[in-house]
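Working notes, structure below.
All protein chains but one are shown at their positions in the complex.
So, chain A:
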Amino acid sequence: MIVSRGQLKLHLGFAIPVAVLTAVCMTLYFRQSLAAGTWVGGGSWSGLLCGVIAGAIILSEMLLWPRKALRRFRLIPTKYWMAAHLWMGLASLPLAIVHCGFHLGGWLPATLLILLVLTVLSGVYGLAVQNVLPRWMLRHLPRETIYNQIQFVSDQAVRDARQLLTRACGRNVASIETAVADPELLPAGAVVVGAVRQAGKTRGKTLQTRHVAEGRFDRETLWSAFDQIEPYLREGDRVESPVRQSYGADRWFRRLREACHEESQPVIDVLQDLCDQRREFDLQRRVHRLLHTWLPVHIGLSVAVTILLGIHVWTALKFW
C-alpha cells in the first residue's frame, strides 16, 4: 500500500486514532513505571492494558486473511482494512514491548516478541517495496504483462516472429514443419505485431501492421538467427543465449544486420524488439518476486505469532 500525499486522508484517518491510543497507553505505562521506580511488567494494570491492546491488534490484524478469502462480500472496502492493518500493526510493537516491561522474560514471551518484531519488519519491508517497485516498474517495464501470462505472451511472440519471417523471406527450409505459415496472412502482405507506442504523455502497447518484402537471399541467415534466439524468446534467462544481456544482444544484432539485406532491417528490428520484451519479462519476473515473496514470510510469521499469543494468554491466565 502506497503512503503518499494523494492518500494522506486515508492514512491519517487510521494513523491519528492509532497514534493517540498508543500514546495514551504508553503514557499510562510510563507514569505507573515512574511511580514504581522500575519498568513495570505485564502483570501491572498498565502493562496488562498495553498487552491486551497489542494482543487484540494482532488478532484483528489476522482478520485480513479471512477478509481476503471472502472478497466477494461487502465487508467495508479493502483499502480501509489495509490502512488499518498497517497502522495498527505498527502500533502493536511498542505496545508489546512495554507490555514485556523491556525484558525478554522466559522462552515463550521472548520467542513471541522476537517473532513479532520479525513480523513487523517483514511488513515494513513489504510496505517499502510496494512504495518503490510499482513506480520503478512503471518507468522501466513498459512492456510488462500479467505475471502468469508471461509464458503465454512469450509463446505468442515466437509465433508472431515466425509468421513475420515466413512473410518476409519464405519458409524455413531447414525445418519446414515448424514454419507454420498462416495462409490467410500471406495474401494481405502484412503482419500484425505488438509494439510499444508513445503518443504525447500516453504510452502503451498497440498492434501495428507491418508490410514486409518478399523472399530474399538472406533467408537462411534470418531463419538460423531465429533458431538461435527462439529458446530465449520462450524461456528467457533460464537458457543460455547470445541475446540474454542487452549489450551482447546489441552486438549480436549488429552482426546480423550486417549479414542481411537492407530490406530485412525492419524484420530484425522486430526480432530485437521481441528480445528486449523478453528481457523485460525476465526483469518483471524478478521484480515480481521481490514484490510478492515477502508476503508468505509475513503470513507465516503472523500465524506463528498468533499461535504463540494464544499459548501466552493461556499460560498467563493459568499462572496468574
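The rule is short, and it goes like this: a contact is a pair of C-beta atoms (placed from the backbone, for glycine too) under 8 Å apart; a residue touches a chain by one contact, two chains touch by 3 or more; residues count from 1.
Throughout what follows, contacts and distances are computed from a predicted model.
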{"item": "Name per UniProt, for the chain absent here [options: \"3-isopropylmalate dehydratase large subunit\", \"Formate dehydrogenase beta subunit\", \"NAD(P)H-dependent oxidoreductase subunit E\" or \"Cyclic nucleotide-binding domain-containing protein\"]", "value": "\"Cyclic nucleotide-binding domain-containing protein\""}
{"item": "Option from A:10, A:97 or A:283 whose C-beta touches the chain left out", "value": "A:10"}
{"item": "Selected from A:234, A:261 or A:292 as touching the chain missing from the view", "value": "A:292"}
{"item": "Residue of A:32, A:145, A:221 or A:306 in touch with the missing chain, whole complex considered", "value": "A:145"}
{"item": "Contact partner of the left-out chain, one of A:31, A:79 or A:286", "value": "A:79"}
{"item": "Chain A residues touching the omitted chain (full complex)", "value": "1-2, 4, 7, 9-10, 13, 68, 71-72, 74, 77-83, 130, 133-135, 137-138, 142, 145-147, 149, 199-206, 288, 291-292"}
